[in-house]
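Selected chains from the complex are presented in situ; the others are not included.
Labels run A and B following the written order; every chain starts at residue 1.
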């Protein structure tokens, strides 16, 4: 009797224990998925940051056009990445890790609840926010002169094909991953793709009218609203707390928790160092502290730390940000010297500092510098090459660039028949 | 009747308004213009590119007055707008003839309509 009682008690007890244990797993499942969900929301918020930054750094006559491009990068991006992109990026590996595929849409089968198990719905949400980021970086580089419909074609192709394919190479478990290349949150996989696609666009399109005089002089085309531009950078900085910490993909388990916190602080330190040192360099070069340089410097620091925020110390994060802040100032100068017109500095920020982030991972982190260099060269080449081809093709169709008259009048009127600041008196001449 | 067009530095407008009022000139019209004269251009830098703003912000004051008020108005403006140091860019005054003046409200014309 007593033994039976004891045994029954023990069975009951062990079930309670198991129950408690699985309840703990269920809690962990809730936490991790909530964490990724909130991170995705923060990354999606970056879209408004890009929109404000790029709008602010361009002329008022092109504001509707830029906002619209950003908005469509997000909207079309969602549709395309849902239909095909996600599957290409995280599908089964084919062709020796150069290509992935896993059907259309998103799985609706939730995993067994456990710490670190991610519901595919939220995983997609997080990933689509990254895809939209890569796409929208370009809108700044091609601002003020590209036809809207061509931009939509570009946007569809980058989120549906180009970004997912190179994304697969690393994050989908493709050949670059096998090679030991490391890119924690996407200095290379996301930012350099956007930055180099933008460079291709800027090159194929050519500069805006008046940006470079025939006599070789470089002219400024100042942004029309630096309050919006600053707001954009503040928002991007905030959104990066989803971008980098979220890329840990889980927060339960002490290692994950600690990693997320380190990542958040490293991200902050790199951004601040980028802002401060790009300000100082520009100040010493041009004798005045230039807000737009400091803003770009913060972004440069953020891009630089993205690949390695989980694998460097706080002091190294400051160094990485500092170098990025200097690189971005030099990169802007370089483009001017090469007579390439990148209105918002997308290449210096995302392209150049993206590569710096990839290589810094090899310098400061525990990763092979060789693999880092390979990845940091191959992916930019892929993005640049495919996009150069696409822009050239669109150009050959005659639908890439607007007419000179339309450009002078502004894309808002010529492409959309809608002005951003109706009623405001805006200098049409200077 | 004359139309006085004065182009002056923006920051001097409040003082000019007061000076005009002291001379019993109560009505005028102001607009924002960009002027190019002798003044040193403003030096701006945007993302590492220096550019000079040579069209500087000025204020344009139009005052329609009867002939006997012309000197008073010109003096009033000059007295305050000339500044302390003889810096360039203080501006100009042009006096043009007006053939007719109509007060819209009443239809009144001529010298009595101007004030």
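Everything below uses one rule, namely that contacts are C-beta pairs under 8 Å (C-beta built on N, C-alpha and C of every residue); 3 or more make two chains touch, one makes a residue touch a chain.
Treat the numbers as computed from the prediction; the structure is a model and nothing was measured.
The formula for the complete complex in this structure file, using the labels of the chains on display, is A x3, B x3.
Here is the rule we go by: only the chains that are shown with their structure count from here on.
Here the CA centre of subunit A is 52 Å from the CA centre of subunit B.
Those residues of subunit A that touch subunit B in the complex are listed here as 218-223, 282, 285-288, 290, 292-293, 296, 329, 332-333, 336, 345, 427, 430.
Put simply, subunit B touches subunit A in their complex at residues 34, 44-51, 53, 55.
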